[in-house]
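With one protein chain withheld, the remaining protein chains of the complex are depicted in position.
The block that comes next holds chain A.
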């Protein structure tokens, strides 16, 4: 052994490693991914900075004048300089409302997915690792849950809630309710994906080695197996955020989502829908485009990530 005769390079920093990684490299050469990421980041910044960036506060009724209602965007003939994207039926500035709406939509989407991921990871990991009857039981639950469509569950739960506790209370709790409903309705997606990868991982010798080292079940599950299943989790997470946003928008469109006083993108689209035939297209179309672009971008990112993280699809 010549253990002292050669010099090791100093360990590269975390940032250096990231820059050298396959992940970053494929990002550098993929224009679609770069563009999607840029747009997504813009969305996030706009959503986070909504109170600072928007010219008006759409939640503040004192700033809203009903006489300003249905003003078209400023580039139209009847447009008003003050309202760049026009106003909605209540006279709120569309630009501000959309910024705040994006914020609401993203919050609901991300929180709902966090809830889904939490439930799905715990259940999927347990089912996959413990196996046997526990596995069958949990997976049958997942099957049952999947046999109800998300929309149906959400509509029933939200409608019953509104009917029992009244619209007042519902409007206060709308965001939490939406997160809960969408989060709970879609956990099987996660649970199944994770269970499948756990089944593959737990056959590997490092799990045996961990058991031989005397580690407990929970430690093996969460510290040793879970990190090895992260890439599918990451991929479905991006797609699921997009799905959750869509679900929220659909529910809001049906009048079961966010109230008009705190509109999300979906409820904005819905509130403008009544006026679309009277010529006020912007109330529906602009938030619609914003929503579509957001969802598209997230799906593209998810797609790209799946290609990168799946070694079987390695394209070189």
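Everything that follows uses one rule, which is that contacts are C-beta pairs under 8 Å (C-beta built on N, C-alpha and C of every residue); 3 or more make two chains touch, one makes a residue touch a chain; residues count from 1.
Heads up, the rule we're going with is that contacts and distances are computed from a predicted model.
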Which listed name, "Aspartate carbamoyltransferase", "ABC-type dipeptide transporter", "Probable sugar-binding periplasmic protein" or "Dihydroxyacetone kinase subunit L", is the one UniProt assigns to the chain that has been left out? "ABC-type dipeptide transporter"
Residue of A:180, A:210, A:260 or A:276 touching the missing chain in the full complex: A:210
Among A:228, A:262 or A:299, which residue is in touch with the absent chain? A:228
Using the document's contact rule, name the residues of chain A that touch the chain not shown here. 1-4, 6, 8, 11, 131-132, 204-206, 208-216, 219, 223-224, 227-228, 230
